[in-house]
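To keep things clear, I will list the structure first and then write my remarks on it.
Of the protein chains in this complex, all but one are displayed in their positions.
Chain lettering (A and B) follows the sequence in which the chains are written, and residue indices restart at 1 in each chain.
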Amino acid sequence: MNRPAPHPVPSRSLPPASRWPREHLGTLLALAALVLVFSLATRHFFSPANFRTIANQIPSALLVATGMTYILLLGQIDLSVGSVLALSGAVVGVALSQGHWPLPAAALAGLAAGALCGAFNGLVTLRWRLPTFIVTLGTLEMARGGAHALTHSQTLYLGSAIESLADANVLGFSLPFLIAITVVLAAQLLLTRTVFGRHVIAIGTNPEAARLAGINTRPVQLAVFVSTGCLVALAALIDCSRFQAANPNAGIGLELQAIAAAVIGGTSLMGGRGSVVGTFIGVLIIAVLNSGLAAVGAKEELKRLITGAVIIAAVIADLYRHRRP
Amino acid sequence: MRPTLAMRGLCKSYATPVLDGIDLDLLPGEVHALVGENGAGKSTLSRILAGLTPPDSGTLELEGEPYSPSNKRAAEQAGIHLVMQELNLIRTLSVAENIFLDHLPHRAGWIRYPQLHRDAAEVLARIGLPHLDPQTPVEQLGVGQQQMVEIASRLWRPCRVLILDEPTAALTDPEVASLFHQIRQLQSQGVAILYISHRLEEIRQIANRISVLRDGHLVATRLATELPIDDVVRLMVGRELGTANFTAGRTRGPIALAVRNLHAGDRVQNISFDAFRGEILGVSGLMGSGRTETVRAIFGADPIESGQIFLHGNTQPATIRSPRDAVRLGIALLTEDRKGQGLFLSLAVRENLTVNTLPSFASAVGWISRIRETASVRGWLQKLQVRCDSPEQGIAQLSGGNQQKVVVARWLLRDCDILLFDEPTRGVDVGARFEIYQLLADLAAQGKCIVVVSSDLTELMMISDRIAVLSNGRLTAEFTRHAWTQDKIMAAALSGYLSPTTTP
Partner (left out) sequence: MNRYPSLALLTCLALSFFTACGPSQPEATTPPSPPNSPTRPRIALVMKSLANEFFLTMENGAKAHQKTNASPYDLLANGIKDELDVTRQIDMVEQMIAQRVDAIVLAPADSKALVASCKKAQDAGIVVVNIDNKLDAAVLAEKKTQIPFVGPNNRIGARKVGDFLASKLQPGDPVAVIEGAPNAFNGQQRRQGFVDAFDAAKLRIVSSQSGYWETDKANQVAAAVLSEHPEIKAFACANDSMALGAVAALRAAGKAGQVLVVGFDNISAAHSMIQEGRMLATADQHADQIAVFGIEYALQLLATRAAPADRETPVDLITPTP
């Protein structure tokens, strides 16, 4: 019943529309610093061959992290991506090695498996208004079980049936890398330039306000879940092709890696804020860290220590960047 | 008799003075009723006494000693307890645990449940709930019983002053009776009770003295026997009328919105009314009378149990199952909780303004033309005279009034012609309020159908062509400009609480 509190009229203004170069200045600098450190510390880090190697390693992580960014933008989370990757890979593997399907058909089957997992996550979450944390934790177990059931816990050897995908290359970059870059660009434009993307941001920022504004929030959310499933399946296809094998144990811990990349790139776990380009930089930072630390010959425990510290530092830096003075 | 609690010159301001020089004595063993309109300052006063808010100036004396509680705990240690309107129980814990939450009997940290349950049963018996098992989880109780448990959790403590803020809002008649019985017992023990309510009938039964607050001033303190209900109402409303009139220069058009026998939850019971193009319909009522619930139900934000809504004079009722349906039919709702339910606080003005009209700037595949979007936003910002640096400025940096204008622009851009405003000037400072009033008047003059829900009666009387009054979930009266007086509106707002069985 109190009288309304006074509302201050601030005079500062936000940066103009083209926010992203400035938005990502911090992470880009961090990336550059890492490259510099490793270039000085090792003989061959700063070489086109090494950068090409890194570029060819990141596509699957990049695709999964892109999907995860959209999920986080909605204010949701998906813990099942690692298992879904294994399941989609298993579907591709079984279709190729036991069904002797042609590659396109097997690839479609894998994509369908990923899309179904995404749809399952989305429908259960929306129908019963459950936290995605719980739903996707369940899917994590189920999809892993499915992957083991399909492959009888054996790594399926696929050989030349699938290697063409990873080996195709344009200007020294593998096809998977080009696919992943295309997806990142498309996802970024979708986010910033289309009705769909704006609705994702609005729902993630304030779901109730979005609903009361008359936005049909369910189809938007469902589409994000299904697309994420598809992106994960695409990553599975790329992994199968890289390793020429479908491994039911693939992707363990991938969800945390994807979340870490998104968070390093400035995506908020509360929803509504983040960008795919930022996530791309986050994936690069993690990949450079991994590659550089391996080139230095650092021990696994040190790698983990440093990666963890980078994640926390990134979140703290982000906090300062967005805190109003 | 020395007062238990004496208030001298209490003042409190937020944007405007909320309490201004309150002098009031609470005597031992009296039930002192405090009445007043929404926003008169009742809650602020009780919060000051209970240590939740410090006063700007003025002093308190508790039994002759200076009393300035720094927090709720300090107030409770001094023997001053506040039972608030909102329930403060922990739903997953048992009744006994809630009653003794901050004084759980224990030995080295281990709760002594037998003692806890024995003590709780005793307290419950005292308040007239001898059959309630202290081990019941609170979430299994009805709201009325929860309210009683809340009161019980105060009553076992050493108590000198008990403040009850609308204690009976959720209680059934027998529960009210046992509460009153308990109050009389405390009274006989010499406890001073400050009883805040707008249920004048109950005040008649229980109060010894009545104080009336109006706009932060204490306008009267009288013995209950010397103050008839009509006088209470007149004192609450006062005599000054809003001088400004925002209704000039418009004519009522065809019917836009007809609501028939709407039911939705406890707070919307059989509501029917009409609203026309080219007019502003004000909706008045006390806090909790069902105003917000009614507009939300019309907008499809909450489910409707029964009733029909006819739009634009159609004979077929409209189907509104979600806000999306309502928006498609040209209805807009501007919520009272602008920050929580209206704005996207971390986004820019532009994004807030166009959130539900994006397809009109986009190609068939959903590609937004940023140029057309920004141009349109600029146009509306200018039209509504929104003060901001650029369309890219963060909405959180705008003042309340300018934020409200952006939300209005959102709906105008969407081409909605039935606009439901819930507390349009909440969080808007006084100067900017008149701009909002003018904006509403302009919209009505353009032929929009405007429904305004407001707690501020003066505001409604300045801008409305008609005022519908809700009381206790029912529509109790409807007045035209020439027929209304503040007294009549206030009486109608209270009428639903006088006798629970009355139907309008």
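General remarks:
Keep this in mind: a contact is a pair of C-beta atoms (placed from the backbone, for glycine too) under 8 Å apart; a residue touches a chain by one contact, two chains touch by 3 or more.
Just so we're clear, the structure is a prediction, and the values are computed from it rather than from any experiment.
In the entire assembly, the chain absent from the figure touches the shown chains A. Only one of the listed residues, A:Cys117, A:Leu191, A:Ile259 or A:Val277, touches the absent chain: A:Ile259.
Contact with the chain that does not appear here is found for just one residue of A:Ala105, A:Met270 or A:Ile316, A:Met270.
Remark: the omitted chain is touched by one listed residue; of A:Ala30, A:Val64 or A:Leu79 this is A:Leu79. Per the touch definition above, the residue from A:Ser88, A:Asn121 or A:Asn247 contacting the chain not shown is A:Asn247.
The chain not shown here touches chain A at positions 42-45, 47, 49-50, 52-54, 56-57, 75, 77, 79, 131, 133, 137, 141, 148, 152-157, 159-160, 163, 166-167, 174, 205-207, 242-245, 247-250, 252, 255-256, 259, 263, 269-272, 290-295, 297, 299-300.
Convention: only the chains that are shown with their structure count from here on.
Contact residues of chain B toward chain A in the complex are 14-16, 18, 38-44, 287, 299, 301, 322-324, 326-328, 333, 335, 340-348, 351, 354-356, 358-359, 362, 365-368, 370, 387, 389-390, 392-394, 397-402, 410, 414, 425-429, 455. Chain A contributes residues 1-17, 193-196, 198-199, 201-202, 205-206, 208-216, 272-273 to its touches with chain B in the complex.
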